[in-house]
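The complex appears here without one of its protein chains, the remainder shown in place.
Labels run A, B and C following the written order; every chain starts at residue 1.
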Amino acid sequence: MDFSFSEREEAFRREVREFLDVSNPHRVVAAGKDAQSDDDVESAMDRLPKLLAWNQALVEKGWVGFHWPKEVGGGGGGLIEQMILKQESGKARAPMLGLSYMGLAWVGPGIIKYGTEEQKRRFIPAILEARDHWCTGYSEPGSGSDLASLRCSAVRDGDHYVISGQKTWTSLAMWSQWMILLVRTDPGAAKHLGITCLLVPMDAAGVEVRPIKAMNGETPFAEVFFNDVRVPVENRLGAEGQGWDVTKHALANERSSIAEVTAMVNHLEDLKRLAKRCRSNGRVAIQDPLVRQRLARMETMIEAMRLTGLRFLTKQLRGHEVGAETSVNKLLRAELEVEIGRLALDIEGRYGSLVKGSPGAIDNGKWQRQALTWPSYVIGGGTPNIQKNVIAERLLGLPHDA
Amino acid sequence: MDFSFSEREEAFRREVREFLDVSNPHRVVAAGKDAQSDDDVESAMDRLPKLLAWNQALVEKGWVGFHWPKEVGGGGGGLIEQMILKQESGKARAPMLGLSYMGLAWVGPGIIKYGTEEQKRRFIPAILEARDHWCTGYSEPGSGSDLASLRCSAVRDGDHYVISGQKTWTSLAMWSQWMILLVRTDPGAAKHLGITCLLVPMDAAGVEVRPIKAMNGETPFAEVFFNDVRVPVENRLGAEGQGWDVTKHALANERSSIAEVTAMVNHLEDLKRLAKRCRSNGRVAIQDPLVRQRLARMETMIEAMRLTGLRFLTKQLRGHEVGAETSVNKLLRAELEVEIGRLALDIEGRYGSLVKGSPGAIDNGKWQRQALTWPSYVIGGGTPNIQKNVIAERLLGLPHDA
Amino acid sequence: MDFGFSADQEQLKAQVRRFLDSECPMDRVRQVMAAKESHDRGLWSKIAELGWPALTVPESFGGLGMRWEDLVVIAEEMGRSLFPSPFLASAVAARAIALMGSEGQKSRWLPLLASGDLIATLAILEDSDDLSAAGIGLVAESDGEHVVLSGSKMFIPHAQAAGLLLVAAREHGGISLFAVPADAAGVTVTPLRLIDQSQRAARVTLAAVVVESSDRIGEPGAVWSDLAAVLDAGTVVLAAEMVGAADAALRLAAEYAKVRKQFGHPIGRFQGVKHRLAEILVDIESSRSLVYFASWAVDHQEDPRGAVSMAKAYASQALDRAGEEGIQIHGAIGFTWECDAQLYYKRGRYCRNLAGSPEYHHERLLSVQGI
Partner (left out) sequence: MDFGFSADQEQLKAQVRRFLDSECPMDRVRQVMAAKESHDRGLWSKIAELGWPALTVPESFGGLGMRWEDLVVIAEEMGRSLFPSPFLASAVAARAIALMGSEGQKSRWLPLLASGDLIATLAILEDSDDLSAAGIGLVAESDGEHVVLSGSKMFIPHAQAAGLLLVAAREHGGISLFAVPADAAGVTVTPLRLIDQSQRAARVTLAAVVVESSDRIGEPGAVWSDLAAVLDAGTVVLAAEMVGAADAALRLAAEYAKVRKQFGHPIGRFQGVKHRLAEILVDIESSRSLVYFASWAVDHQEDPRGAVSMAKAYASQALDRAGEEGIQIHGAIGFTWECDAQLYYKRGRYCRNLAGSPEYHHERLLSVQGI
């Protein structure tokens, strides 16, 4: 075991820190009192000019698409450096490492592996430079965790596909120029085989976006309807029927969970600060033994996530694939996302019920937002039930249940 | 709602208390320091003469088989009086209300409903007077929660049945004169229909009892083997093929959970006393906020069980059947049985690891015994998983899972 | 011994249920949530017509003289419907007047409360988290005839809708209670924005508000124990609402689990879902028993605090679990504004630390036993 970093890695860390000291648009907040979370979509829009400058500064460093090949404009960076970059920017409470969030997470890797040269030229730079925002057309009403049961279809008509159907839970659909869409092109084929991946401009005729309001009052996702939407065949990513593979694929990303972990470490810091300000069961909350147990338990879980992530990363560095075991950290994260909001509201006591804009609201309702937003993290990336099935079936070899 | 009792009921309660003041063999223990639990089979055997006197005194009052019809020698008592009797004897930490435990719980009700006059004459008085002890031949290796899948068989041979097969988890088999046995008499019939109930003397040729040692070091149950055991046809209880009904049936017993609740109330009292003597996290345990939360939570659960039991009893008093809803209290009990041992050992700290006979053992290992015995309560009467299925399917109407 | 609803109670429950189903379906609740009004006046006049505000007011003052357990029957149904109304808050205030007021005060206020022409609420607690008398700092200064009240109150339920505030104040080293018209000069009611929009609460400031000495309810400086008992009666009603809400959340999730399919089966077939629903049912039945008993205890036991604490603590657990799992079982749908599952979750978050957290009540349960 070795938890030290090489001279080169330490030098890179210093470079990142120096960059953040100058370019991180959140640096004032991070240095001072409790940060507001930075993923509030509406307020992000207000801060757009600053964020674009941030993206541009990152692009110049080659730190957007950090691990993407240099040939397509990526940074060509290594796994450890990528972890360091995420860690430091997380600690500094900087915005995401690149604004075209879905483009970077889901679309770019697919295009790099399966795209034509033309597609790479057309889409990759625009993702890196945050000119194109993307959304993902995966989930459908009724498909839920069983993604491959999708029914939205495309029929070939000359050199076009004609798309009919519906997607839902499409994050950021309202702000996106493009969608990476899964459609069924062969209804006769087996569930996973009849699926094709198309790249669809959101301003195409027949695309209709209906925002869905979430319980926290925001509209983070939408339903998207396709009424005979025509897209040219050259917008197909990969071969017909290859859609499932294209989507499952993401370029070997580091599996250290470090972005989630640093976010949670920040939450924990803020919670400790909160507990020093509030009273609970007749004393300052930080001195309440019940609160202390919960804080310590939370810290222990976060540290476990961090370390387990490093074990995953080590496995990758040694050339092995990391798969089902990441469900371990996903389950910890799910538990933490709920508990963070719950503990914060408990620490606040009666004040825990006051939301943004209320007289008496603490930190302007920041923790209430967390308590109303956890399901998007907990349910979004595969429900805890699905994660437990993955672990039971793939790590313990237990039988399928259906 | 009315939580008062009638004059007659109150008079009965006084009568019970006066009786217990004189006849309860545990009265000294109950009045003094923490009682040892009274269900330690081996030590119960040592105390046999005292217990027989207790049984005899109860019989004279008509309080063994309290709610059985007077015609068969029972007490003919009502539901509320029965609850009062259980409550007071529980509070007084008296032994069971009748020594022939399985006979009273499982056998008597079946014989009263399905037995011939001859069977009633032969068996009921011996159960009441604790001359016959009974065990139940239900579970088999591999049958577990799926009782009706039993395979132990009996073949008619003239005026005898010839039994071959095996039972397991048979409580008290080593001390019993009789067994109420379920056998398959019609292998061709549907699962629940080919089963017959036989009353088998344990000293019959071909019955072999092999005690099973439990994790607590005691031998509370046994495997029982039947090698061509012959029992006369008149030992059949009910008709051939009626065995499942006979067993499912128990005379309308009061469903107030009161015996379990008083036992748990006694445990809680003892735990509070324990917490006043031990130190935990640097202070007397009873002042440790974490211990206090657990004690209060336990008290709340026990009180909930008590009250929910009274709701069941009320339902019965109003002439309705009480069925699947008893699983609610069974699940609370399962949780409590585990938590009682766990909390006690936590309160004792390092001393929690010392068992009976060890230097330094607290209360001579009483709580360690609890921590090593809970599975017999938790798994014995239907596992928590089974109870949850019962609730989900029968109270919430959810589909079967297999 | 009889621990079940009487025929009258069953009838009352059915009447309330019918009314709520027809007059206050979730659409109506959502209208109130979105509205800026202090309360839904249409709903209020309808329940006033039905005589609900009169239920627990003594017969001699225009009420029906029913017991607190009858109110709990209703409260549970109201919780089930997330009934957005100052009704329960006003009933608790009426109990305070009935318990502590002089004949004159009862004659003056109770008939108005019974008829629904007046809505009242208790204004007891303040900014601190202290639920004891020590938490009360609002000052009463008296010159014999007049009393001047100065200070502020926080988290006052439905103060927006109230015409009458029952204000606890520090006087003679103890606590006094005053009937203060909400429109008295110097009274400011500032609405709070709650996580549960179906509810209302406000901060109330009293800037040298002058009331008559005759508006003092009970003895000067000596009402705390009575007041604490009324707060406890209110806590039972709150717990009953919570049980109702938890039960509604459970039923909603269970019905969804029967129809929603995944991998070719209704999700309610998988133990991962059914066992969680079963656990919620256990919590609900358990806390229901405790709440019913506590409602009886506040009318019949000398010291019902233990019963009240157990009811509130367990009801919180039931609604916590039902609210959270209700969302999770619904999956992504549960997280949408249109889905009712999330409304029960929000109710749970609002109520958990109101009138004492579960941890507070666990502590209290032991301390009232002298432990």
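FYI, a contact is a pair of C-beta atoms (placed from the backbone, for glycine too) under 8 Å apart; a residue touches a chain by one contact, two chains touch by 3 or more.
Owing to the predicted nature of the structure, the values given are computational and were not obtained by experimental measurement.
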| item | value |
| --- | --- |
| Which displayed chains the hidden chain touches across the whole complex | A, B, C |
| Among B:136, B:196 or B:376, residue touching the chain not depicted | B:376 |
| Of B:217, B:232, B:323 or B:397, the residue in touch with the unshown chain | B:217 |
| Contacts of chain C with the absent chain, listed as residue ranges | 270-273, 275 |
| Hidden partner chain, residues of chain A it touches | 1-5, 9, 80, 272, 286, 289, 292-293, 295-297, 299-301, 303-305, 307-308, 310-311, 313-315, 317-318, 325, 327-328, 331-332, 385, 387-389, 391-393, 395-401 |
| Residues belonging to chain B that touch the chain removed from view | 139, 142, 144-146, 168-169, 212-215, 217, 279-282, 290, 338, 345-346, 348-350, 352-361, 368, 371-372, 375-376, 378-380, 383-385, 388-389, 401-402 |
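Convention: only the chains that are shown with their structure count from here on.
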| item | value |
| --- | --- |
| Separation of chain A from chain B, taking each centre as the mean of its C-alpha atoms, in whole Å | 54 |
| Per-residue multi-chain contacts in chain C, two or more chains | 265, 270, 273, 359, 363 |
| Chain A residues counted as touching two or more neighbouring chains | 281, 290 |
